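Below you'll find the structure I mean.
With one protein chain withheld, the remaining protein chains of the complex are depicted in position.
Chain naming follows the written order as A, B and C, and within any one chain the residues start at number 1.
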């Protein structure tokens, strides 16, 4: 019963058919980051490229549980082609969803498939899994901006 | 009530009129040791001289509570002039009295005034006070013998 | 609205141990809370509740029980943080204040320390430190070549700040001192000293073992960088202490104890470490003790820290005047304003013997050097008798203390 609530069809679909799970070549100033979940050893490598304030490419590879894989897939789908600001907003929104203990608000609807992770917020130990890819994106963006600023 | 049992007249007498509490000069191969009770800071300096297997002199000085002072006084009185072996036997006997939880045996009678400390054995925190001078003697004797053996 | 005065007679009923008798039926008069405090029922219940309902390895499991244990442990951290006006990520659970200070002394002297030691650099302490805030620095000095210096203590038992400008200087890298003396009851001018030390760029460590249990503390207002205290002295369980630190400082400090749950990535050859506070909490933590400490903090808060401080000052003031009225009794330390530790000497009677007579009356005090041996030497004594007060002590307890000292004087025939 609870299980189905957590592992929504959308999540299992993304898990089985992850989006953009193939690292694009590292050129044109794309940034690569590598994040690890220290409690379970799950890993993600993410490459992001920002041009003129738009995240033109988000690709990744990784090893991990259904939640981390599906969530990274959703993230990649939502942010590729989005503006930098929108990507950051989405990240903030997803983070707040994960801290919501399962209560969703209207604002969460921008997350589209990401909304399916509301059930995960009920399992504190899995929140980190769901955040793995999003935190990698945030890191990549801040490095990218760091470089731009220099 | 308990107090009187612990602070026997004999103990208070020795406390007020300690025996051999005046360090003899350090010559003729006498040994000096300095012992401290780490829980309360009480100290004793003891000088002992052994000649031909006889403890010819035991003098001391120190700062401490009634129990440590009285017990050191009794020790000095009993061991000065005794054979080395007898002094060690007395020390062992006193130690066993202190571990007796207040139950005395016939064997304890060799301790003479030292028997008055049976009540102290009921107060574990004071046992160390009662042993301070005796342990200093034991140490002095073993150093003395160490030196003899060299 | 001012906090109401506390009623110790009523509070006392919350402490099961205080109902017991000693030495053949005597009422226990517990005046040794400076060594360790008694525990209210709610603290014991909280620990037991943790074990009976939520016990599992925090931060390590993905099952429900582990989640609940993590929540309990992290919840305790928040309660403790709020109590001292801190953010929870700045609160590290250790086993004791002693461990906390050692953690700081080791971490700040390791190769990766934010302080890079040059022989001749100085650590400034005071003459009134507890061994726990002295020996770790002696050992650290051996490792780094640092020199220890000491703020002296006046005859009144206050820090002698006359030459403070020559004591704090460019070479001072660390100032570590006690907020309240566990022997003299002195309360030190934290903010003044901290500001002075900061003006030369030193790190300021506060030993708050004898203040956090007894008065309202706002760590930001104190202006220090690191602060330590022990749970067992503030109604909490044994086996838990706290290190608080400014987050940016903690973040720059290398770990001390290493092992599980404080890592990011581990290979056979090397490891990277988590952010504080986890970086400093290797291994399965003292979860039940942290939970018990949080319950103690909640209890203290409900009673009111200002009310506690006022109550203790009232008791210690009465004790001082009662004891000073006895001929041949000398108080060590300031008259006031002061903390609740009260050390005294009775002419002609060794503290051990004073304590024995008190014990015979059911009055539990501490005798000895109180782990502050150098301070004893400063006052030319080997030991003192010390009474310490807490929220559950009553005026009856003070009367029992004074009566006991009188009895000791009679017993040893030293009363003039």
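In the analysis below, a contact is a pair of C-beta atoms (placed from the backbone, for glycine too) under 8 Å apart; a residue touches a chain by one contact, two chains touch by 3 or more.
Predicted, not measured: the structure shown is a model, and the values here were computed from it.
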Shown chains touched by the chain that is not drawn here: A, B, C
Contact with the hidden chain (one of C:70, C:176, C:210 or C:230): C:230
Option touching the unshown chain, where C:216, C:257 or C:403 are the choices: C:257
Sole contact to the chain not displayed, among C:131, C:198 or C:399: C:131
Candidates C:80, C:240 or C:345 - the one touching the absent chain: C:240
Residue, one of C:42, C:164, C:249 or C:284, that touches the chain absent here: C:284
Touch residues of chain C, complete complex, unshown partner: 16-17, 20, 22-23, 28, 30, 32, 35-36, 38-39, 44, 47-48, 51-53, 55-57, 60-66, 95-99, 101-102, 106, 110-111, 127, 130-132, 134-136, 138-139, 142-143, 148, 150, 230, 232, 237-240, 255-261, 263, 265-271, 282-289, 352, 355-356, 358-359, 363-368, 371, 373-374, 377
Those residues of chain B which, in the complete complex, touch the missing chain: 36, 38-39, 123-126
Missing-chain contacts mapped onto chain A: 1-3, 6-7, 12, 39-43, 63-68, 123, 126, 129
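Note that only the chains that are shown with their structure count from here on.
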Centre distance in Å when chain B and chain C are each reduced to the mean of their C-alpha atoms: 38
Whole-Å separation of chain centres (CA-atom averages), chain A against chain B: 77
Chain A-chain C separation of Cα centroids, rounded to whole Å: 46
